[in-house]
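Handing you a structure now.
With one protein chain held back, the other chains of the complex are shown just where they sit.
Which chain is which? They are A and B, in the order written, and residues in each are numbered from 1.
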Amino acid sequence: MATAVAEHHAEHHYTSTGLPHTKIAIWAFIGSECFFFASLISTYLIYKGRSIVGPFPHTAWTDPSTGQHFHPILNIPVTSTSTFVLLMSSLAMVLAHAAVERNDHKWSRIWLLCTAALGATFLGFQAYEFTSFVHEGLKITTNLFGSTFFITTGFHGAHVTAGVLWLVTMYFIDKKRGLGPRDAVNVDVMALYWHFVDVVWVAIFTFLYLLQ
Amino acid sequence: MTGFHRARRTVYAALTPVLVLGLAACAGFPDTIFGAHSEIGRTEDRLTYLLLILGGLVFVLVEGALIWAIIRFRSRPNATTPQQTHGNTTLEVTWTLIPAVILAVIAVPSVRAIFETQAAAAAGSLQVEVIGHQWWWEFRYPQYKITTANELYLPVGRTASFTLRTEDVIHSFWIPQLAGKRDVVHKERPNYLWFTPDSAGAWNGFCAEYCGTSHSNMRFRVFTVSPEQFAAWVKHQQSGPAFPAAAAAPAQPDTSKKAAPATPATPATTASLASADTSSATYPVDQLPKWTVPETPLPTDEHFDESTIAKADPARGAQIFKTAACIGCHTIQGVSPGIIGPNLTHVGSRTTIGAGLYPNDMKHLTMWIKDARLMKPGSIMPPMGKGLPEAMGAFDDQQIADLAAYLSSLK
Partner (left out) sequence: MATTVAAPSVTGKAHKYESGIWSWLATTDHKKIGQLYMYTAIAWFVIGGIEALFIRSQLFGPNGRLVSADTYNQLFTMHGTTMIFMAIMPLSAAFFNLLIPLQIGARDVAFPRLNAFSYWVFLAGSVFMNVSWFMHAAPDGGWFAYAPLNTRQFNPGINMDFWVIGLQILGISSLAAGFNFITTIINMRAPGMHFMRMPVFTWAAFVTQFLIVLAFPIITVAVTFLLFDRFFGTTFYEIAAGADPLLWQHLFWLFGHPEVYILILPAFGLVSEVLPTFSRKPLFGYPVMVYSLILIAFLGFGVWAHHMFAVGMGPVADSIFSITTMLIAIPTGVKIFNWLGTMWGGNISFRTSTLFAIGLVGLFTIGGISGVMHSSPPSDLMQTDSYFIVAHFHYVLFGGSMMGLFAGIYYYFPKMTGRVMNERLGKWHFWLTFIGMNLAFFPMHFAGLNGMPRRIWSYDTNQGWDLDNHLSTIGAFIIAFATAIFLYNFLRSRGHGALAGNNPWDAPTIEWSIPSPPPDYNYAKIPTVTSRYPMWSQLGPAPVAPPVPTAGADQPLPTHPSADQLGIPMPTPTIKPLIATLGMVVAFVGLIWHRQIPIILLGGLIFVISLYAWVLTPLEPEH
């Protein structure tokens, strides 16, 4: 009976490609997400320059009815810094994955936490950015720029938040029972997600912030 | 190139009998897309014929093969196992290429027609601005400074060039007998359409894009008239409102040829103002084809006393109009500036009210003013009758009849 069970078990975990299911699924998910963010970024680009009232991303604006002056909204140096932070988190993610693969619990925990912390720092930057934009007069309801900007970056932020939660969960699992080589695939899948979210940010940073 | 032209001529020559047949079949179909009365409409029709013929051919071949296969290869009790063919490259390439060729035959004239129909309109065209509203049509003739609603006059033989905009949601401007539809999409960025009507007549127009509650009740009429008649119409439309220039006379209910059985005995129908002018300037009402005379039933839960209509006085109505909520939404040249609803300067000269929904006569006009929302679901015009919910004016029936008489007099 025992051998039969084992046999069935081996058969049970057979996959056609030899890859685990989660890995295939995450790639399908990423493909889907590409279309999601492409739609968001395209909308931003289509509506670029079509807002009727300010404030605007790259140019100053004076409200003709009140005479109030608005500075250009985007602060490239600050966002460049947060972009750098997010890119560094990808590096930490790679190191965490490597640590898990070689069964190095100490460093896997450090790097997982580090990745999560860098992600959280990015979110902190985003929170700061959003608050200061609102103070400067740009709300999600203000104009087309506000609507497209906050939706696009907001959804990206939500993805980062989900990623940070995932990382923290993994960290606690690691702490509880230690992540070993057999968990490497789960970390790998998480890393794919994390890198994807980073790449999306690079696209957002390019199209929303740098493109004048 | 000449070869191509010859081939095209041959195709069209072959199409002629079909066209005639199509026309014959379409008697009794006043809104058919076939036998269109403009060059644009005919270009579109020609493609439709081509597609119908090729489509019909494919239909006969495919369904024929299918029926043949069903009969010929039906299971027989003592049959042997059929040959296990897995495919046939030659066959499969063939039936990939044949549709490709058919599609090329369609694609070439299609693309040609796209560029032909979307070229700039001829110089000297009649400019018409079409503005879609929920749920009626505004027509402006900027060259003549005319604004009217729901009834479009076009001269035969002159290209009409339309600039299409919307005031609110997306609508679609379609006169099946004249040309294909064009959506009115945006308030500022217009869509364009032009065509040259080539025969006189009265045609139905529709809103073809779902636009809310009364989408089905957003119809309009097109009258294609001789250039002389068009000039007379323009002159008449440019003149000020017929009332109160003319003497205050009791209104004459609109001469709808439908002769509703309940037509009241009209008192003092004498020398109706400007009726001599209007008869030459507007499409003769007694010649309206029956499909342009609306037969929308009246709502059952409202009625209007005919004796009240009989006592209507347009002069009193004119006074009421000037001080009522009406002026906030409707323009009457020299009287009121409102622009939310249709321009009423010459409302009495139109054949329908409510965007092609009811005949323009006292019976319908009174009920319309009393409760437009009951007459036309979703109508933005509030009920004006007394005691009705949301009523703005709270007029009694006599006041409403007076108002209607005034409006009817605005020939």
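Assume contacts are C-beta pairs under 8 Å (C-beta built on N, C-alpha and C of every residue); 3 or more make two chains touch, one makes a residue touch a chain.
Everything quoted here is computed from the prediction, not taken from an experiment.
Colleague: What is the set of subunit B residues that contact the non-displayed chain in the whole complex?
Modeller: Against the left-out chain, subunit B lists 26, 28-34, 41, 43-45, 47-48, 51-52, 55, 58-59, 62-63, 65-66, 69-70, 73-77, 79-88, 91-92, 95-96, 99-100, 103, 106-107, 110-111, 113-115, 117-118, 134, 168-170, 172, 174, 176-177, 179-183, 185-187, 191-192, 204, 206-217, 219, 290-291, 293-297, 377-378.
Colleague: Which parts of subunit A face the unshown chain closely enough to count as touching?
Modeller: 1, 4-5, 8-9, 11-12, 14-17, 19, 21, 24-25, 28-29, 31-33, 35-36, 39-40, 43, 46-47, 50-53, 140-141, 143-144, 146-148, 151, 169
Criterion: only the chains that are shown with their structure count from here on.
Colleague: Rounded to a whole Å, what is the gap between the Cα centroids of subunit A and subunit B?
Modeller: Roughly 53 Å separates the two chain centres.
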